[in-house]
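As you look at this complex, bear in mind that one protein chain is not there, while each of the others sits in place.
Labels run A, B and C following the written order; every chain starts at residue 1.
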Amino acid sequence: MSVTCTAEDLVVALRAVSAAVVDHGDELTELDRAIGDADHGENMRRGFLAVAAKVDSPGQTTPAAVLKAVGTTLISTVGGASGPLYGTAFLRAATSLADVSEVDGVAVAAALRAALGGVVARGRAEVGDKTMVDALAPAADAAATAAEGGGDVPAVLAAAAEAAERGAESTKPLVARKGRASYLGERSAGHLDPGARSTALVLRALATAAGAR
Amino acid sequence: MSVTCTAEDLVVALRAVSAAVVDHGDELTELDRAIGDADHGENMRRGFLAVAAKVDSPGQTTPAAVLKAVGTTLISTVGGASGPLYGTAFLRAATSLADVSEVDGVAVAAALRAALGGVVARGRAEVGDKTMVDALAPAADAAATAAEGGGDVPAVLAAAAEAAERGAESTKPLVARKGRASYLGERSAGHLDPGARSTALVLRALATAAGAR
Amino acid sequence: MKKIINDPSTVVVEAMRGLAAAHGDLLRVHEDPAYVARVDAPRRGKVAVVSGGGSGHEPLHGGFVGLGMLDAACPGAVFTSPTPDQVQAAVAAVHGGAGVLLLVKNYTGDVLNFETAAELIGAEGIDVRTVVIDDDVAVKDSTYTAGRRGVGGTVLLEKIVGAAAERGDDLAACEALARRVVAGVRSLGVALTACTVPHLGEPTFTLAEDEMEIGIGIHGEPGRARAPLEPADGIVRRLVAGVVEDLPFAEGDRVLLFTNSMGGTPLVELYLAHGIAERLLAERGVRVERRLVGPYVTSLEMQGMSVTLLRLDDELTELWDAPVRTPALRWGA
Partner (left out) sequence: MKKIINDPSTVVVEAMRGLAAAHGDLLRVHEDPAYVARVDAPRRGKVAVVSGGGSGHEPLHGGFVGLGMLDAACPGAVFTSPTPDQVQAAVAAVHGGAGVLLLVKNYTGDVLNFETAAELIGAEGIDVRTVVIDDDVAVKDSTYTAGRRGVGGTVLLEKIVGAAAERGDDLAACEALARRVVAGVRSLGVALTACTVPHLGEPTFTLAEDEMEIGIGIHGEPGRARAPLEPADGIVRRLVAGVVEDLPFAEGDRVLLFTNSMGGTPLVELYLAHGIAERLLAERGVRVERRLVGPYVTSLEMQGMSVTLLRLDDELTELWDAPVRTPALRWGA
């Protein structure tokens, strides 16, 4: 990837995301085991392996088309709460990019904002509910700031990843109000939210791939 | 009990047997756990508690009547392999005593022989099969020898108890050929047979009660 | 982990093959996307009743496919809700032109995936309705949480709505009935041990040898309280009280009592517990008119149980009694 991003760049980056998710599968499952049902790593692994296989087959010529394929693949392979949420995020991001063949920092920030909108529309979680929104919302904000300041794709994604990582960390003391962890009530405090952690992972892998070009 | 034995003496002795069985219940269950299904102590406990309750209600005026009540009580409360075997043993012993009101050493030896006959008739085990027969058969032999030598009831029972204890010990190296332990094949070697051990316990309690008078 | 499996990732599809082999007279299975369908579906003019959810709760839901109950069931990965395309494909396979009723247990994942499926199905011009069941009184219900979970009551819902669809009730009637069942059913469960998800390979939580978890969810989610293990009388008293006092069920109410095993609790214990529940309800003047006892909504090998009460009226009783012919529930047919 360079200062902008083509469909091809995106495919390369998604392979890196897939590898990162597979690498961190056990960690995600372990987080979900503490406050959920111990499947988030497995769900993400299944989904992003399917994504890697899907983007390997050629045909998507725009970044939006790639993201759309990712979204539908995640929806049809992940299941659980994270499947429709991640899926919707990618679908909304795709829609926001329309059919341009190359995206810049501003478009990336808009795509993240759209993704967040999709997650919130589906899951109705707010910041502080201890969900992936706690990573994605600050990521979208940071991306917007970076893009407004003229950041290119690597810069915007780096800002988003860093904010998502901080956001994921911020879920630790929270009491969950959405998703399976909410059944735990007070007992959910003291653990990272798995979906927030996976969101940070995905964004970090995208940022790293963007920066490596 | 004295040199001979009345129904009343027998009832006292049976209370001691019941107490001994209850005391050693866990030991018997532990033995049965190793080569069986871990219920021999519980079976014997249930049976001999019922026996103690039964002989407490008056009505049996001859030793034979007492033994018959013991036999039917064991049959109707123990279950398992040991229930019918112990029950038959007591019933046959009762029959051999007929309706005398006091039994001597010779009668005790004959009763033990009859008891053995009953166990073998029902269970078809031979000495060396690793069953209660390995305790009861030498006990009957030793009792006969003691009675022939003029032994009184305490002496005959003491000889029987000692032989039964040795017989029970002798089951340790044996490979079981009857009962549940036989399923283990070679793996049954190295463990005492629970029924042989309980037979020795019962005879020892009878002998001690007889000697105490 | 000790399990009779080959590979964690093929457990569900291999189990489906076994289900199909065992019950080819009642159902057929489709592997990708995965669903179980009634062998004689689609039935023209009959409302199609479709459910699904994570695997590991068997016989729920695949074991309830057949005459008088579900037209199709969509098994997700173990403890993971199915995906929308499974539901979409199942509906395509079984809908008979009279609309589709989706019965969904209230978990974020299930709700979201079925919601997406319903959008896709509706877009194909099929009349589709969704009823969400949330009978678990262990969870505090609030608009600020994910809400109560769907647990044992699901079986009763599927049976009763399935019977209504079988006798020809239309979609609106089936939906209204389903909402009535949901309104009148409550459950509470307890776990004595945890269960082990195949891909994780170790128990999802730990309970000490003298502890139990009251209000357990069917995925091993924790419940209301961890408490010292009690005798059966105390355990069942807690469950019955929690359920009765929630709706509440009142003296004179006619009910169906469902005593469910979480999987690892032997039937001898379950019947023992059922007897206690009957006694406690009699003491409260609640009239048990129908009962179901067994492992019907399980959590793999978890030891534990749940108590479900459904308020009965003549119609619900008649629908409960109606013929059913599925792998796990069968009478009158």
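The rule is simple: a contact is a pair of C-beta atoms (placed from the backbone, for glycine too) under 8 Å apart; a residue touches a chain by one contact, two chains touch by 3 or more.
Given the structure is predicted, the values throughout are model-derived calculations rather than measurements.
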item: Visible contact partners (per top-of-document touch definition) of the missing chain; value: B, C
item: Which residue of C:P42, C:G63, C:G184 or C:P203 touches the chain not shown here; value: C:G63
item: Options C:E14, C:E119 or C:E245, residue touching the unrepresented chain; value: C:E14
item: Contact residue for the chain not shown (choose from B:D23, B:D37 or B:D99); value: B:D37
item: Positions on chain C where the hidden chain makes contact; value: 2-7, 11-12, 14-22, 55-56, 58-59, 63, 78, 192-193, 209, 212, 229, 231-233, 235-236, 259, 263-276, 278, 288, 291, 293, 295, 298, 300-301, 303, 305, 325, 327, 330-331
item: Positions on chain B contacted by the hidden chain, ascending; value: 29, 33, 36-39, 42-43, 46, 75-85, 87, 122-123, 177-180, 182-185, 187
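Definition applied: only the chains that are shown with their structure count from here on.
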item: Chains touching both chain A and chain B, listed by label; value: none
item: Among all chain pairs, the one with the most C-beta contacts; value: A-C
item: Farthest chain (mean CA position) relative to chain C; value: B
item: Mean-CA-position distance for chain C and chain B (Å); value: 55
item: Per-residue overlap in chain A, given as positions that touch at least 2 other chains; value: none
item: In chain C, residues with contacts to at least two other chains; value: none
